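A short worksheet on the structure shown next.
Apart from one protein chain that is not included, each protein chain of the complex appears where it belongs.
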Amino acid sequence: MGKYKVGIIGDGYTAADLLRLMAGHDELEAAFIFSVDNVGKRIDEVYPHLAHFCSITCMATDLEMIKKECQAVFLALPHGLSVPLVTELHKAGVKCVDLGADFRLKDPEVYEEYYEKRHENRELLGEAVYGIPELNREEIKKASIIANPGCFPTGSIIPLSPLLKAGIIKTENIIIDAKTGVSGAGRGLKTGSLFCEVNEGVKAYGVGSHRHFPEIKQELEKAAGSRVDMVFTPHLIPMSRGILSTIYVELKEGVKEEDMRQVLREEYRDEFFVRILPEGTMPHTKWVAGSNFIDIGIYADEKRRKGIIVSAIDNLVKGASGQALQNLNLVLGIDEGKGLRNLVPLFP
Amino acid sequence: MGKYKVGIIGDGYTAADLLRLMAGHDELEAAFIFSVDNVGKRIDEVYPHLAHFCSITCMATDLEMIKKECQAVFLALPHGLSVPLVTELHKAGVKCVDLGADFRLKDPEVYEEYYEKRHENRELLGEAVYGIPELNREEIKKASIIANPGCFPTGSIIPLSPLLKAGIIKTENIIIDAKTGVSGAGRGLKTGSLFCEVNEGVKAYGVGSHRHFPEIKQELEKAAGSRVDMVFTPHLIPMSRGILSTIYVELKEGVKEEDMRQVLREEYRDEFFVRILPEGTMPHTKWVAGSNFIDIGIYADEKRRKGIIVSAIDNLVKGASGQALQNLNLVLGIDEGKGLRNLVPLFP
Amino acid sequence: MGKYKVGIIGDGYTAADLLRLMAGHDELEAAFIFSVDNVGKRIDEVYPHLAHFCSITCMATDLEMIKKECQAVFLALPHGLSVPLVTELHKAGVKCVDLGADFRLKDPEVYEEYYEKRHENRELLGEAVYGIPELNREEIKKASIIANPGCFPTGSIIPLSPLLKAGIIKTENIIIDAKTGVSGAGRGLKTGSLFCEVNEGVKAYGVGSHRHFPEIKQELEKAAGSRVDMVFTPHLIPMSRGILSTIYVELKEGVKEEDMRQVLREEYRDEFFVRILPEGTMPHTKWVAGSNFIDIGIYADEKRRKGIIVSAIDNLVKGASGQALQNLNLVLGIDEGKGLRNLVPLFP
Partner (left out) sequence: MGKYKVGIIGDGYTAADLLRLMAGHDELEAAFIFSVDNVGKRIDEVYPHLAHFCSITCMATDLEMIKKECQAVFLALPHGLSVPLVTELHKAGVKCVDLGADFRLKDPEVYEEYYEKRHENRELLGEAVYGIPELNREEIKKASIIANPGCFPTGSIIPLSPLLKAGIIKTENIIIDAKTGVSGAGRGLKTGSLFCEVNEGVKAYGVGSHRHFPEIKQELEKAAGSRVDMVFTPHLIPMSRGILSTIYVELKEGVKEEDMRQVLREEYRDEFFVRILPEGTMPHTKWVAGSNFIDIGIYADEKRRKGIIVSAIDNLVKGASGQALQNLNLVLGIDEGKGLRNLVPLFP
C-alpha cells in the first residue's frame, strides 16, 4: 500500500512539529516543504532535531508540483496568505488543512474586522469545516478544506461546548483567562518574543482585542444555540509550549460539580485525546507536553453557583499540528489517531 | 542619632529580602536573626548574596534578648507560630510586624476555618492593623502590631478598593485570576516547588480554597461597605518572583475606562509606589522585579460593561518584605520610603 | 507471541521515563512498579502525564513476585540499595538492569572511596557489564547484569573512547566541563533542587569530587589502554532535561579536525542513536530532548593542537532510561531500537 503524499507550506514551529508527528505515521509521507527564507536548505539543517527523520530540502512554493504529486497539503502560514493557495489547490482536488486563520470565521465581516484585511474568497468559507474532531467528526470526514482551530479556541471550546449544549451553565459572563507559552507567537523576530523579555515575567496581551475572541465566540454560540457573552484574556508566560485556560462560568440553578464532570465524561467517553481529571485534580501543562491530549479539571462552588473549568493542551500539538494531523487522518479515511496516539507526554 | 534595633524571626526568603532592603536603610539595624535550622551559621553563609552587607550569626529565638535590645521585630514565620510571640513582645512594648497570616483576619472563626487551627489570642486581633500604607496609613502610624498583608491580597486590594469605594464597579462577580512565581511558596521542601515540577508548565492550585480568599474578601467588603461576591484562583508559573493579578469586574451603568483610571489616579496621586499605567499599557511583572512598586493597567469594554484590571507586584517586596518595611517605617515615625524608594526594578 | 514481563523498582523520574518509553514497545510489559513512598497509589496519580498509558498500582518491593512473574527488572534506586536485590534476583535468573551506581566501578576500593560504603557483593561485580551498547554490544547481549552508565559518563565516554582508541588525542590534560539539567538530581527533596534556587542562575558543584569521575576514568582508560589524566566538573543550569559536555583535548602531532570527525563517523557509522554533526555545527541539548540520541560536534585549532568536542544528550533518556531499555532489548534478544527509534526530539 502506498503512502499519501503530503505537502507542507511554511517552515515555522508548527511545520516542524508536523514533521515530528509524521515521522511516526506509516501512511503519510511528507513530500515537500515550501519555504520563503530557507529555500535550498535541508530541513534538518533548519531544525537539526529532525536529523535521522527527515532530510527534505526546502523549496519555493510550487502549486503545480503539489497538484501533480500530493493528495493533501498542510498550510502553516500567517493569516491572509492561505486564501489564494487554497482556492487553487481545492479546485485541483487537493485536500487542504489550513493551520492559519483564513477559514475559521464563518462571517467574513468579522474576519475583516479582526484581521484588518478583506477576505478574498468568501464563497470558499462555506466549504471549510472547523476542525475539532471530537465535536465535528462526521463533517470533517466529508470535508476537503479544514479550518484548523486556533490554539486558544481549542482549549476553550472543547470543555465549554458540551456544557453549553447541555444547558447547565449560563451563556452570560463566561470568562476565559488563558496562559500560553511563547511558541504560540511563532518563530518570527519580535522584541516581545526575546528570551530576556519573557523570562522571569508574565503579562496580559491583546486585552479586549485578541483575534481568537470571535473564533471562540462563534463556536460557543453554535454549541449554545444562542448568543454567548464572554471575555477572553491571553497571558504570556515563560515557557515554550503549553496553554492553560482557566474558565469561569455561572451555573444554572441546582447544578453540581459532578453534573459538569458527568456531561464532559459522557461527551468524551470514547475520545482518547480528552482526559477528564478526577475530582480534586486540576491539570498541569507539563502533563500534556508534546502530546495531543487535552486535560480538563472541574471545580464548582455550588452554593454560590460558580464553576471553574481548567484545561491544558500543548499549543503546538492539540492546539495546532496534532489536531491538524488528526483532521487530515479523518479526511483521508485513515485511523484518526495515527501518528498521535503514540505520543506520551514528556515529563518532567 | 542611634539606629533602631530590629530583630528578624525566621530565615526564609522574606527574611533574606528584609536584610537586602535594610542594607540600604540608615535608621534601622538588623540586630538579630532567629532561626530553627541555621542556628550558629552566619547569615551570609546561608545566603551568600548578602556577603559584604550582613554577617550576623543566626540564633535560636530568644524573646528576652529582643525585649532587652530591640525596638521592633519582623516575624516571618509559618502561620500559627506568631501569636504567642507577638503576645509576649507586644506586652513588652516591642513593635511587631507580622509577615504571616495570624493577625490578618478580623474574624477568628474565619481564621479557624481556613487555617484549621484555633486562634490563641483573639483579643489581640483587635490591636492589629492591616498594613497597606496606601490605604490605612494613619491607623498604621498609631499601631504597635501590624498584620502585613498576603502577597495575593496586596495585588488585588490596592486596585480594587478605590473602585469599590467610589461605587463604579459592581460588588458581584468579581473574578481574580492570579499568577505567581514560586518564591511565594517559601524555601520549604515540597515536591511541588522543585525545579523540574515547575519549569515549562503552569497549573492552578488551591482552587476554591486558598487561604488568601477570606483576607481579600474582608478588605474588599470594608472598602465597599457591603458584601462582595468574588472568586479567587491562584496559578503557579515558572518564575521566581512576581504576581500578576488579572481582575474581571462588571461596570455600573455609564462607567467608562477613563473613569476607572481617574479614580485610581486620584486615590494614589501622591503614592510613589503605585504606578497607574497609561491607556493601552498593561503591566509586566518584570517591570517591578526587586522593587516595592505595584503597577496597574486598566481596560474596559464599555458597551458590554466589563472591566479588566491587571496589577503586577514583586511578591517578596510589595507582597511581603518591602511592604513590611514600609509599615515599620510608619510605625517608628521614619520616612516611609526609606530603604524602598531607591529600589529600581531589575530589568531584564 | 507473549510479551516479556518487566518489573521496575523505584518510582523517581527515571522510572517514569521507563514507563514513557515502554508505552511504545510491543514486546515488553511493565508488570510491576515497586515504591516506598507511593505504595497503593496508581502510577498515573503519581505521574498524571502517564494517564491512558499506564495505570499500575505501586507496590512494596516483593522479590518473590518478581522471581515468579518477571523475566527482567529495572532497578532505579539510590546507590547501595541495588546490591542485595540484584544478588537475589540474579540467582533466580531474572535479568537485571541497574540504573544506579552499584555495579559500574570494577574496582570495589574505588567504589568504597567515592560512595563511602562497603560493596556487599564484590564477586558479582565481575558478572556485570557496563552498558553502552555502541561500545560493548556483544558483551551486553550475553550479560545478565547490566550496569547502566551514569548520565555524565555516557556523554563523555561515547565521544572520547574512539579517539583514545585511535590514539589521535593525548591521554593527559583531558578536561570535561559538563552542564546538566536539574532532573539529574532526581525527585528527592533538596534545597538545591528548588525552582527558586536554580532558576536564573548557574553554578559548578561537586568540583573535584563528583562520583561520576572514577566511572569516566575507568572507561576512558579501558579505551586508551593506559592511564588517563582528566578533570571533570559538572554544572547545574536552569533546565529540566539535558547534558552538554564540552571536552577539551590535546591533539597528537599532525591530527586535523577532520581526522577526529572521521574516527567518530567510522566508529558510529551504523549507530542510529549517534549523530555526528557536520563541520561548523555544535550540538544543542534541545535537539535531543526526549530522545535517545547523542549529538556530537567537533572543533580543532590545529596549529595549537587543541581539540574541542561537544556532546549533547537527554540525561533521562540516553543518560538513563533510554539506554537502560536499549540494554534490556539486547539482553532479551529484542530489536535494540524498540521503544527508542520512534522518539523524535521535542523542539522547541
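Lettered A, B and C in written order, each chain numbered from 1.
Please note the rule applied: a contact is a pair of C-beta atoms (placed from the backbone, for glycine too) under 8 Å apart; a residue touches a chain by one contact, two chains touch by 3 or more.
In this text, all values refer to a predicted model and were calculated from it rather than measured experimentally.
Trainee: Touch as defined at the start, partner being the missing chain; which of B:Ser35, B:Thr154, B:Asn199 or B:Ser245 qualifies?
Mentor: Of these options, the touching residue for the absent chain is B:Asn199.
Trainee: Of the residues A:Asn199, A:Gln262, A:Thr281 or A:Asn342, which one touches the chain left out of the display?
Mentor: Checking each option in A:Asn199, A:Gln262, A:Thr281 or A:Asn342, the one touching the absent chain turns out to be A:Asn199.
Trainee: In the full complex, which of C:Leu160, C:Cys196, C:Ala223 or C:Ile296 touches the chain missing from this view?
Mentor: Of the candidates C:Leu160, C:Cys196, C:Ala223 or C:Ile296, C:Cys196 is in touch with the missing chain.
Trainee: If I consider the whole complex, including the chain that's not displayed, which of C:Lys5, C:His235, C:Lys252 or C:Arg265 touches that chain?
Mentor: C:His235
Trainee: Which residue numbers on chain A touch the omitted chain?
Mentor: 13, 181-183, 187, 189-191, 193-200, 238-240
Trainee: In terms of residues, what is the contact footprint of the unshown chain on chain C?
Mentor: Residue positions of chain C that touch the missing chain: 173, 175, 177, 179, 181, 196-197, 199-205, 207-208, 229, 231, 233, 235, 237-242, 244, 246, 248, 282-286, 289, 297, 299, 301, 304, 306, 308, 310, 312, 348.
Trainee: State which residues belonging to chain B touch the missing partner chain.
Mentor: 13, 16, 20, 23-24, 47-53, 183, 199-200, 240-241, 272, 275, 277, 281, 284, 286-291, 293, 295, 342, 344-348
The criterion applied here is as follows: only the chains that are shown with their structure count from here on.
Trainee: If I average the Cα coordinates per chain and compare with the overall Cα mean, which chain comes out closest?
Mentor: Closest to the centre of all protein C-alpha atoms: chain A.
Trainee: Would you mind pulling out the distance in Å between where the CA atoms of chain A average out and where those of chain C do?
Mentor: 36
Trainee: Taking each chain's centre as its mean C-alpha position, how far apart are chain A and chain B in Å?
Mentor: Centre separation, chain A to chain B: 39 Å.
Trainee: Please output the residue numbers of chain B that touch at least 2 other chains, ranges allowed.
Mentor: Chain B, residues with two or more chain partners: 181, 196-197, 199-200, 238-240.
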